[in-house]
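Here's a slice of the assembly, chains where they normally sit.
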Amino acid sequence: MIIVLKPNVTKQQFDHVLDRIKALGLKPMVSKGTERTIIGVIGPEDALRSQPLEVIPGVEKVMPVLKPYKLVSREFKPESTVISINGIKVGGKELVVMAGPCSVENRKMLFETAKAVKRAGAQILRGGAFKPRTSPYAFQGLREDGLKLLREAAKATGMSVVTELLDVRDMKAVERYADIIQIGARNMQNFELLKEVGLSRKPILLKRGLSATINEFLLAAEYILSQGNFNVILCERGIRTFETATRFTLDLSAIPVIKKLSHLPIVVDPSHGVGAWDLVGPMAKAAVAAGADGLLIEVHPNPEVALSDGPQSLLPKNFAILMKETRKVAQAVGRTL
Amino acid sequence: MIIVLKPNVTKQQFDHVLDRIKALGLKPMVSKGTERTIIGVIGPEDALRSQPLEVIPGVEKVMPVLKPYKLVSREFKPESTVISINGIKVGGKELVVMAGPCSVENRKMLFETAKAVKRAGAQILRGGAFKPRTSPYAFQGLREDGLKLLREAAKATGMSVVTELLDVRDMKAVERYADIIQIGARNMQNFELLKEVGLSRKPILLKRGLSATINEFLLAAEYILSQGNFNVILCERGIRTFETATRFTLDLSAIPVIKKLSHLPIVVDPSHGVGAWDLVGPMAKAAVAAGADGLLIEVHPNPEVALSDGPQSLLPKNFAILMKETRKVAQAVGRTL
């Protein structure tokens, strides 16, 4: 059972709820977030069912534990969540586009890319400063220098920044420079990292794991919400199958499934999903047609020399075409871009 | 090496080509189709490379065997194939919609469904008379009675018929009543069946196997073309993955990949792909946005009592909504519906 306390609960009310739970022989697990406090109750729940916990002052909601995830579910919050980032709204009628290079490589390429994607209509600049690479010998990112460059490029172009956090020890640095903190696919079940970003006030972009079921994806998001951070943007980026013609298999059916199950916004990363730049456009349009709330697109001014993910990066001019074509599809499904 | 002979090749020319091949110490494999004769050559190909086989009278084209599939490839035929069925064109600017019940259950339900889908804009009536069922105890179809009902319902509504062939022994019956012969996913590598329909003049709708790679899918189509039947419509209908929230995972990236590799038209069956009626609409729109040439949709007037695939069948009124919404997406990507 999950007990969600009101944002303005007093210390006295809080203690009273805990006392009631303990008096019933149950164990409360308290998660104090920056916005809300949530109490998980472990134990034989039948004892609680008849108790009018919901009428105790300070309690907002009491939810039985029928589904594995609670706070991310539409049962908990029927209306879709809209997250605001510097005036940009994620989850509303307008689609959000996050574009930029896979890795921040240097100032020149970053500023060039930022200007180009901004001009084409992207609102958020993406770029990796800490890079999770399959090989230890591959380029690992510019680290804090990369974060600073992102911030500067965003400032120069009037954009916001999304970038990946790999390590709890870099939390403060990423929080300082980023507007949205990304948790990558390979860390979707790095639960310590999820708990850490659950304590942040920044919105989190959570990518689906390479072989994560939708159920596990929503439970990973639940880790973040259970710490008090309700600003989670889900991201489908392709799952692993036997097919080798594409890098991964983009599971677009996850979009309508998740829209049924959860109130959280969901965006799609076709670049990683397909792994080849000339397939990105069709899949971006398909994602929007399926109901995605936005896109994550890799753009590079010179893909052949990119330090990572060159084959799937779009040239700025092709990104502009993608935006133009996707805009039409967005309008066809009642959205704007 | 594949030698494609001209449609009007004479017996004398044909024998001359064979003689030349044998004279080089190679073994010709002859496939005589209704439209064309193709000769596969097995042996050390270098011997042939310098031979000016292409100039022998009766020879249309000589193709080296670099890719595993030949006749289905864009190298063989750069322009996209458009297949005509009673005036309907598959692979052109206009999208084709094949709709109807999973199984033909009885006259009443079939006519009711046919009228409804025709009214909403479908051009082709789908329905199974021979049903491939996982369990031997499940409804196996009305067989030839079902074929006759399909023909009658199509005639009454001015539609064409697509229906599945399971057994080479039913070939004549299916060929008599159907306008398009469907090869189901579970038979995609039933090579004897593929060869059989390769000898037909009817267009073939070939569904991708549950775990077939795109390469294997195109090779299955190659079996049909190699027998002389070039009228093959490919159909993506979902592949098997670890995800259990949907019946299969609809691989929409197969559309742009296949458009690059092959000249054949490709349609999408979102009903089987997702297995839940309320996910069919978003995926139909996504398929069209990704570049599909048409859709295959299951519609049933009373899904709860359907003898097969009830959960994924749309009510006629919901199918009409799907058509209306998908039409907008079609227009957004420069197609009509």
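Letters are used for the chains, namely A and B, taken in the order the chains are written, and counting of residues starts over at 1 for each.
Following the convention adopted for this analysis, a contact is a pair of C-beta atoms (placed from the backbone, for glycine too) under 8 Å apart; a residue touches a chain by one contact, two chains touch by 3 or more.
Values in this document were obtained by computation on a predicted structure and should not be read as measured data.
Colleague: Assuming the complex is a homo-oligomer with 2 chains given explicitly, what is its full copy count?
Modeller: 4
FYI, only the chains that are shown with their structure count from here on.
Colleague: Centroid from C-alpha atoms only, then distance chain A to chain B, rounded to Å. What do you get?
Modeller: The separation of the two C-alpha centroids amounts to 39 Å.
Colleague: How about chain A: which of its residues touch chain B in the complex?
Modeller: 211, 213-215, 239, 241-246, 249-257, 260, 273-274, 278-279, 282-283, 285-291, 325, 328-329, 331-333
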